[in-house]
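In what follows, a single structure is set out as structure tokens and then discussed.
As you look at this complex, bear in mind that one protein chain is not there, while each of the others sits in place.
Moving on to chain A:
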Amino acid sequence: MTLLWIALLPLLGVLVPALTAQRGRSFCSLATAVLPATALVMTLLNVPALLDGEQLRFSVTWMPELALDLAFRLDGLSLLFNLLILGIGLLIILYAHYYLAKDEPFGRFYAFLMLFMASMVGISMSDNLILLWLFWELTSLSSFLLIGYWSYRSDARKGARMALTVTGAGGLALLAGLLLLGDMAGSFNMGDVLASGDVILADPRYPLMLGLVLLGAFTKSAQFPFHFWLPHAMAAPTPVSAYLHSATMVKAGIFLMARLHPAIAGSELWSVVVSLVGIVTMLYGAWFALMKTDLKGILAFSTVSHLGLITVLLGIGSPMAILAALFHILNHATFKAALFMSAGIIDHETGTRELKQLGGLKKAMPVTALLTTLAAAAMAGVPLFNGFLSKEMFFTESLATPVLGGVSWLLPALATLGGILSVAYSLRLVHAVFFKPAREEPPKTPHEPPHLMRLPVEILVVLCVVVGLFPAFMATGLLELASEAVIGSPLDFHLAIWHGVNLPLIMSLLAFVVGIALYWRHGNVRRFTQQFAGIDARRVFERILISIGYRSEQLIAALEGNSLQRYVGWLWLAALVMGGIGLVQITDLTGAAGNQPLDGILILGAVMLMFGGVATAATHRYRLISLLMLSVVGLFVALTFARFSAPDLALTQLSVEVVTMILLMLALFFLPQKTPRESSPLRNVRDMLLAGTLGLVIASLNYAVMTRDTLSISSFFVENSKPGGGGYNVVNVILVDFRGFDTLGEITVLAIAGLAIFKLLNRLRLFMPHSDGEGRVWSPDRYPAVLTSISMTLLPLALLVSAFIFLRGHNQPGGGFIAGLITAVALILLYMARGVAWAQERLDFPFQPVAVIGVAVATLTGLGSWLFGHPFLTSAFGYFSLPLIGTFELATALLFDLGVYLAVVGATLMILANLGKVTTAHRPVTETSGKDTDAAAATSSAKEPR
């Protein structure tokens, strides 16, 4: 259980800064640090159990259909990474407390930082491939937020976007790779996957899977050729760089390769690809680190270089190489975090990161100078520092590996070259900043930072030195655990500073001598390289992105060109192709059941339907007539339903038809009554062909289906309607009980649509024609007395009908939906007959709460079944007796139906009444209209714009 808490505490920590940001920065920083510190302590408390060889696992089934479990593990590798993530994370919180300017929103920064920390801890502890991927994506997202923290800066935004694009794309590849991997291993459980390495290696899909997984790892860990995002991510605040780009995020790719090492590493493909990519990255990064003049740029490229080094070691893959890789992960995190924070201090206190403006700072900041020098010495691999040990191990492994066959001598040679470059850039970093006299004045007068800001650097540097001096004491235990987790068996090793005079030591010495010489002649090298035109990765990247966007736009323009007609055309064409394929495959169109008898009424109905359809299309330029023709179609559809024993559908269709017609009529008010001829003859032919063919195909499909005896699920509903749902009206029981969840979703959509339309109509000011198409002004008799008085008489009758339809719905045709529409129509009639002002005075409440309450009632009814221990939306019914009335049935479905009713009434009125209001002087106003005649009418709508 503690495993779950270790993973969850940082996630909960996201809330802490949000809650405490009001109470000042000191309080907020302290409060934020509490949860990760607790998680760190809990991790450490698990160490004894780990040493005893216990398998620490935690697993809860989450979404078994997706093979996603909430599964965590804590083994040596997770321990190593948890210590790095949480430990350095705490130091970063302390550092950021001083680093961020006074007026910056630190609460948001801490929240992003905690989110990132939580996702990293999640990656390191996931015991399920999908879960791992989930956290992986979360790191991409949270790092985007962190890199773009100074969102007012263009370089921060671009850097963040680039990082997100590259790592996000890599994440998608990784998902594909992990799905393949899980499929090969037959399980997404990490333990099972790691144990089935042989099966995975033998699988023919192995190269594809490996490529995808490595794509994910390489993009995340900034390996060549995906390294370019990392230097641009330096636009982030320095605490972020120190955390993400030294200790954590870029190590996620490395972590993945180490974690999956037992499962996917055993092949030659792996060795060659991974070590080659690593060595190229190492040299590329080191070279550019030497060339950069921006302090953080140097560190960024050196990070790329060191990540390459670790990748090489993972590619070599021998047990000692793995050990060296893990050791270097640890060492690199300590010295690089220290260096980044030092760079941040220098930036903070001098106002610049340009080497040109820096120099001679050892006088002004002696302590920082000492700390930076020590950390840089560790980076260069000076003996007695931790970097030296892992680098010696790297040299040893590069000599021993047979990966490159006949050209195996190349690897030690290139490794030495990397060493030379790393000595040179480390030397340059320290010398140019602290010792060389400055060429230009920095913008601020430099001085030492507050002591507590330096404290994280001090702690890390002390670690570098102590690990370098007493490696066996400091690191052996942790590395034993971690290497056992990766390799699978305990590894016997001994960390020592002195191994006697051997080839690796000579390589180190060579690296120092040549490295110092290289820095000495650094000016010549720079002059040489300046002859080449530099490539700005961001420019290239942006250009590619823009060109992709442009091409896509062109493609879309060529396909549909923002024309709704063409868009629908493609949709129909796709439907035509799919339906056509289905049709071609059946041998005989007429099925075994044969034709049904035909009679005159049916034929007449069909003819009228066709007439309505054709007439709607033919008269489309005269909108009102076209609308009338459409209503003919609607009416005959309703009659068809009635003819084929679907009274519920017929009633629904009829009421929907009425509401739709009113809606379209209201919309017509704003449209010209005629439209010009817009289609060319060719387009008409195309559309007719498409529509005609589609009609034929759909008709054939329908015919084929209806002449066959098909097994349908309807018999289940018919049989279970009464015993299961307590109603004789199967349609209604399906709506409110069997498929109640669908209905709930639908009324929610309806309510949301109503709200959206309401929102759109609010403050909409449309052109209001004062006359019809032929110039006749509207009739001044707006509310004819006959209509007015009759609509008043009809209202109670209509409401009565509505109540009747509602109540009988469970057993006979009817139900909440139809009843809701009838009520809505009755009220709309009132609006039309008496005008908005009159109706509004009497219906003095907004409709949006009605719709919302409806959805709430339906939801609560569904939730109510939980109280009785039943699944969501189980309905209950019973029979009760009352004197005089007799026995009657009460069902919770009725309550659900009430929710449907209210949602329908609310949403429909929200749409219609508001659309109607737009056509009158009572439309919602932005500013109070003080006009004489409008004033009286406007008061009612101005107080509560609906």
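The definition used in the following text is that contacts are C-beta pairs under 8 Å (C-beta built on N, C-alpha and C of every residue); 3 or more make two chains touch, one makes a residue touch a chain; residues count from 1.
The rule is short, and it goes like this: contacts and distances are computed from a predicted model.
The listed options are "Na+/H+ antiporter subunit G", "Competence protein ComFC", "Cytochrome bc complex cytochrome b subunit" or "Cell division topological specificity factor", and the UniProt record of the chain not shown names that protein "Na+/H+ antiporter subunit G".
The hidden chain makes contact, of the residues A:Ser489, A:Ser779 or A:Ser881, with A:Ser779. In the complete assembly, the contact with the undisplayed chain comes from A:Leu787, out of A:Leu469, A:Leu571 or A:Leu787.
Of the candidate positions A:Lys102, A:Lys363, A:Arg677 or A:His770, contact with the hidden chain is made by A:His770. Listed for chain A, the residues touching the missing chain in the whole complex are 765-768, 770-771, 776-782, 784, 786-787, 790, 793-794, 797, 920-921, 923, 933.
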